[in-house]
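As you look at this complex, bear in mind that one protein chain is not there, while each of the others sits in place.
Labels run A and B following the written order; every chain starts at residue 1.
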Amino acid sequence: MSYAVFLYTLIAKFSNPASILGLLFLAFVIPVMISSVALDGRTADLLLSVLNGPTIAMAISYSFIQDNIANTRQMNDGEYLSLLFSRPLSRAEYIVSKWLAGALGVFCIMLINILVFNIAQLIQSRSTLLGLDFWSISSLALNALSYAALMVLIRSFPMRLGMTIFVILLYASLFGPALNFSINGYESSLPLAYYFFQTIVFISNVLQQFVYPGIDLYEVFNSTRFSILPLVAYASNMLLYLFFATVLLNRREFSYGED
Amino acid sequence: MSEREICIKIANLVKSYGRGRVRALDDVSLDIYEGEVFGLIGPNGAGKTTLMGCLLTLLRPNSGEIRIFGKPPDDLQVKAQSAFLPERPNFDTWMSGYQFMKYQHMLAKLPGSAMKQDIESALATAELDPSAWNKRIKKYSRGMLQRLGLAQMLLAKPRLCFLDEPGSGMDPLGANLLRNLLLAWKKQKVTVVLNSHHLDELERVCDRVAFIKGGRIHQIEEMSSLAAEQLLIVVKCSSSAAPPPDSLLRELAALLDAEFLGVTEETIRFRLSKTADKMQLVRLLVEKQVPVEEIFQERKGLEDIFISIHRDGDLRS
Partner (left out) sequence: MAKIESASAISTPKWLLASTLIFLFLRCGLAAYENYNPPQASDEIHWRSPEKITEEDRLGRKLFFYNFSADWCDPCKKLDKTAFVSKDIVGLLERDFIPVRVIDRKKESGKNDSDTQELQDKYSVQAFPTLVAAMPGGVKISEHIGSLNMAALKKMLLEANAVADYFWGKEELIDGRFAAAANSFDSFLKHTRWHHWRAAFAGVFSVLAHRELGEEAASKKALKDALEHLHDPAFPRPILLYFDSKISYDELLKIAGENKSNRILCYAYTGLDFAREKDYERARKNFEWVLSNSVDKDSFEYRICSKALGRIESAKQSPPGS
C-alpha cells in the first residue's frame, strides 16, 4: 500500500471549492432532503433504502476514487498516470491505496449521513431513526470497503465505458426497492409491459446478488438459518473486484504523444 | 566500447497495434551504455515514443526482451533508480510546487528524514525560484512548469533518465538549464535516453544518436566520430580581391595531406585528415596571401543523415 497515493487521494477531495461543495452536498444536504420528504411509511422506506443502500454508497465512492486530479479534466488520464508509474509503485499497490482511501471516505460520509438524518428527524419530531448500533456501524464499515472495491474496478475500465457501467448500476440500484412486490392480475392486462417489468426486476435481482456487494451483519448473525455463505460471498466479491482491477491496470497501456 | 557496462539491452523488440497490422517497433535491437547520453530521432510515427514507452513499461511489447541494469524494466528497483520527464506532464494543479515535490518524494519511497533537503536541493538545481515554491501549480508559467518537471527527476538521484521531447516549447533559459543538467549527469555517469525533434539540441548533447523510421533502427551515429569525421573547412574569400587559382589550393591541400574539394563562387572547401591541421591550414592560407574573409568548420550533421534516411526510405518504399 502506498501511503502517498492513499493520503493524497483524500487530500485532493478538499483541494478545490467544487469538490468540497460536492462533499458537503453528499454528506449533509442529501440526508436532510430525505428527512424532509420521508413523511409516510412507504415513501420513507423507499428513501431510506436509497440512503442506506447501494445508491449513495456507489455515488460517494465513485467520486472519491479519481485518477486524474489535475484540473485539465481530460478523458484520457494517461498522461498523469505515466509519470506516476515511472516511480517504484506497483499497480497493485496503487489499486489497494485507492481502495482504502475510497473506503475511508465512504465510511465517514455515510456515518455523517446517518447522524445528520437522525438529527433532522429529531428536529422535525419524527420517529423513524436510522440505527447507530454495533451491527449497523460494522455493516457500514464492511460495505464501505466493498463498494470502494467495486468503484476501483469501474474506474479501471476505460473512462467512457466505466462511466456508462456506473450509471447503469446506479439506476438499477434504485429499481430494486421500488419493484419488490407482484401485482395480482397485472400480467393478463398488459402482457408486454409485464414481461418487460419482470425482466428489469430479474436483472436487478441478479445485480443485487452478484454485483452489489452490500452485507447486513445483523441479518447474517440474527438468522435462524445461520450460514457463512453471505460473508464468504461478500469477501469473494470484494477480492474479485480488486483482482480484476489490478489485472486491468497491469495490462493497461499508456499511450501518449503522436506515435 | 566493450569495456563499458550495458545499461539498457534491447533485443528483438516487436510492438504492433491493431492485431498486428501496424508494427510500431519492428525487431528493434539496441544497447545503451551506462553513462552515455543516447538520443532517439525519427519522423512522427517512427516508433521513438513507442520505444520509450516499452522501456518505461507504459507499453507492453509483443515479443523481444528488455533488460535495464540486468533486470526486467518493470522491476521496482529499476524504477527506483530511474526518472522520467514526459513531454506534456500533467501536474496536480491544486498542489503547490513544494507539495508536489513532497508527493513525488513519498512516491519514490525516499526516507522522510531527508525530504526537506532533497526537495530543496532539487528545486534549487532546477533553478525554480524559491518564491514560487509555495505557489499553486495552477499559477505556474510554462517555464516554471518545465523547471518543476526537471526538479522531480532529480529527487531520487537517478542512475537513468528518460526525457521525452525535452526541448519542445522550452525557452532559451530552460534549454540552457537542460544542457547544463545533461552535462552534470554525464559527469556523474548517469545514463540519459532522450527523444527529440530538435536536431541541433541532439547534436550538442548526445554521445550517440539512433535514427528510427517505420519501427526500425536505420543507423546509429557516434556523435564524436560524426563531428570528427567531417573535418570540412570552408573558407570564404573577400569579393574585392581575385580568388586564388585552383592549382595553388591543390598544392596547399597536398602539403597537409588534405583534400581540396573545390571552389563555389567565393567559397573554398577543404577536407582535412586531422583536427590539428586546422591551425596549419590557417597559417598556410595567410602565408599564400589568400584573401580570407571568414573561415569555419562545416558540420555535416544529423539533419543530412535524417534527410537521406528519409529519402532512401521513400525510394525504397
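Quick notes on this one:
Criterion: contacts are C-beta pairs under 8 Å (C-beta built on N, C-alpha and C of every residue); 3 or more make two chains touch, one makes a residue touch a chain.
Note that this is a predicted model, so its numbers are computed, not measured.
Every shown chain touched by the omitted chain in the complete complex is listed here: A, B. Across A:Leu7, A:Ala92, A:Met159 or A:Leu207, the single residue that touches the chain missing here is A:Ala92. Touch with the hidden chain on the side of subunit A covers residues 41-42, 45, 85, 88-92, 125-127, 131, 180-185, 201, 205, 216, 218-219, 222-229, 232-233, 235-236, 239-240, 242-243, 246-247, 250.
Although one chain is hidden here, its contacts on subunit B can still be listed: residues 57, 71-72, 74-77, 79-81, 109-110, 156.
Keep this in mind: only the chains that are shown with their structure count from here on.
Centre-to-centre, using mean CA coordinates, subunit A is 49 Å away from subunit B. Residue ranges of subunit A in contact with subunit B, taken from their complex: 2-5, 7-8, 12, 15-16, 68-72, 74, 77, 79-80, 82-90, 251, 253-259.
Those residues of subunit B that touch subunit A in the shared complex are 24, 44-50, 53, 56-60, 76-77, 79-80, 82-84, 86-95, 103-104, 106-109, 138, 152, 162, 164-165.
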